[in-house]
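A single protein chain has been omitted from the complex, and every remaining protein chain is retained in its original position.
== chain A ==
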Amino acid sequence: MDLLNAIVALSNFVLVPAIAYGSQLALGALGVTLIYGILRFSNFAHGDTMAFGTMATILFTWWFQSLGISFGPLPTALLALPLGILGCMAIVLLTDRGIYRFYREQKAKPVILVIVSMGVMFIMNGLVRVIIGPDDQNFADGDRFIITAREFREMTGLREGLALKSTQGITVITAVIVVALLFWFLNRTRTGKSMRAYSDNEDLALLSGINPERVVMITWLIVAALATVAGVLYGLDKSFKPFVYFQLLLPIFASAIVGGLGSPVGAIAGGFIIAFSEVTITYAWKKVLTYLLPEAWQPDGLVQLMSTDYKFAVSFVILLIVLLVKPTGLFKGKSV
């Protein structure tokens, strides 16, 4: 009985939140890894691209809400999501046309593009704050829970409850669908294969008649969609605040690098590794341990390794370890 309670408590406070957070990070890291693979630089503006897409979605959500349109038990934001994605695609394509393209024409080294993306990051960050303001925005509506802790306790008769927020369910389901679509696209379609070919060998792709500008454009479109989905899911699950999205850059990069930059599978694995380490290290284990250990061994303190304020330190340390021990990441980024 106690073991069961421990498992339920663990699921409630660690497993379920980490799976949801991991899915969001994975989607973000996929965007970073695609840009790295195809445009060959680390896009520092990715966090703010997520913020922009989410902002666009929020604005459409508010508009829908003012029109009285709702999505039943699901959040209205899911209805607004396609429009938000279009908004994000527009700004990303505009940035590419106006800024990145110039550097491609100069055949600028990727490290220059890294710095350029940093500039784009600041501009986009400012833009989002000017439009929607720097404050917290809560835009989740619809049913809050799939199962509340109380319902779970009544159903099972256990002392611990397992709450399943609807946003967590939506996050996981959406992430699975998006990832499946992305992998199908990359491995099965002509355009997807041409993107992989371009990432593998740019000159040879050119010699095969693959138009580099088209590949770059499609990549940006996919990245905009991924970033918006990741941002909206994160915003629904927690809340939307531009600065938080800027900070998300660190765990997202950590995920992409841990998995191996350029490898989509790695990005997903990395996302979950970072999410689970962040949550387990900042979780107060007292409750779970009380169920598991005999009375004499029960801890007095919270058994929290690190305060949640330091959660970014966790991803940073993992990032450092990976770069020191296995710089190519768990799944080898680029082959040969």
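Please note the rule applied: contacts are C-beta pairs under 8 Å (C-beta built on N, C-alpha and C of every residue); 3 or more make two chains touch, one makes a residue touch a chain; residues count from 1.
Everything that follows uses one rule, which is that contacts and distances are computed from a predicted model.
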Protein that the absent chain corresponds to, by UniProt name, given "ABC transporter ATP-binding protein", "Isoquinoline 1-oxidoreductase, beta subunit", "FeS cluster assembly protein SufB" or "Chemotaxis protein CheX": "ABC transporter ATP-binding protein"
Selected from A:Val14, A:Ile91, A:Ala108 or A:Val303 as touching the chain missing from the view: A:Ala108
Chain A residues that touch the omitted chain in the full complex: 36-37, 40-42, 103-114, 190, 193-194, 196-197, 200-213, 253, 257, 261-262, 323, 327-328, 333-336
